[in-house]
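Let's look at chain A:
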Amino acid sequence: LLTGCGSEDESPGETLSGTITMAGSTSVQPLSEELATAFMQIHKDARLEVSGGGSGGGIKAAQEGAADIGASSRSLKDDEKGVVAYTIAIDGIAVVVHPENDISNMSLEDITKIFLGEITNWSEVGGEDVDIVVVSREEGSGTRGAFDEIVLNNEDLASTAIIQNSTGSVREAVSNDINAIGYVSIGGLNNSVKPVKVDNVEPTTATIQSGAYSIARPFIYLTTEGKEKSALTQAFIDFVLSQEGQSIVSENGYVPVK
Partner candidate 1 sequence: MAMTSVLALGLISFFVFREGMPIFTKYGLSSFIFGTTWNPTNQIYGIFPMIVGSILLTIVALVIGAPMGIAVAVFLTEIAPKKVGQFFRPAIDLLAGIPSVIYGLFGMVVVRQFISEFTRNHLGSTLPANYQTGYSILAGGIILSIMILPTIINISEDAIRSIPKEYKEGALALGASKWQTIYKVVVPAAKSGIITSIILGMGRALGETMAVIMVVGNTVLIPELGWKGLFSPVRSMTGNIAIEMGYAGPEHRQALFATGIVLFIFIMILNSVTTVIAKRGNAR
Partner candidate 2 sequence: MQNTVYSTRNLEIYYGNDQIIKGIDMDIDEKQVTAIIGPSGCGKSTFLKTLNRMIDIVPNSKVVGEIKYREQDIYHEKANVVTLRQQVGMVFQKPNPFPKSIFENIAFGPRIHGIKDRAKLNEIVEKSLKSGALWDEVKDKLNSSAFSLSGGQQQRLCIARALAVEPDVLLMDEPCSALDPIATAKVEDLITKLKDKYTIIIVTHNMQQAARISQKTAFFLSGHVIEYGETSQMFTKPKNQKTEDYITGRFG
């Protein structure tokens, strides 16, 4: 049982084997799974363990070397040092409501007000006369960080918001509640929730790429600064940024960076 727990022992040129662990953003996670699966199909002896945790954890894991690759779904802040960042994709954040909610378009301003708690009833934005249930992500989430920055200008979220700790559970909470509003990675959309247009712009890869849809953020892979990457880690990052890797990115509904 006592074999291969490190990735340091490969010399380049041989077939790639060993383990790398990736941790962090739950928004990046589905994409990472796809990329890792494709990569492991080429390199049968390689093992890429993908786990969640959230962007904050991903950054931290990369800084400390707890994981070989950290994943974040927002850009780094100025004080987040000690890591090397690779942007691997651009992702939009879709504002979602229950599929039976009549509203399909909202202004960015209204969305801001709803999440700040200044608008509390759907009738104020043209819907039925019922209270709005706000669903947000937890502290440390990259999606939340990006959303707070772009939509809330870093003001405080309404204190009454329901907090869910992954893309999937926000989607679940909104899909179960006709009065709810939330936000998720567009790669995490499915038909259990309805994305709304923001200022008449639909959240799609095309509108994000063109810049017309403004609520977007990068997906970033991070490695520890000043520590030599293992051949496997390097090979994986190279693969992700390659033609092949980037086509997987767009196949999964994200905007490629190359």
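On how the list was made: all candidates are chains of the complex that A comes from, given by their letters.
Criterion: a contact is a pair of C-beta atoms (placed from the backbone, for glycine too) under 8 Å apart; a residue touches a chain by one contact, two chains touch by 3 or more; residues count from 1.
Worth saying up front: this structure is predicted, and the values here are computed from it rather than measured.
Visitor: Looking at this complex, which candidate touches chain A: 1 or 2?
Guide: My answer, from the options 1 or 2, is 1.
Visitor: Show which residues of chain A lie in contact with candidate 1 when the two form their complex.
Guide: Residue list for chain A touching candidate 1: 23, 52-57, 59-60, 120, 130-134, 138-141, 145, 148, 156, 159-165, 173, 176-177, 179-180.
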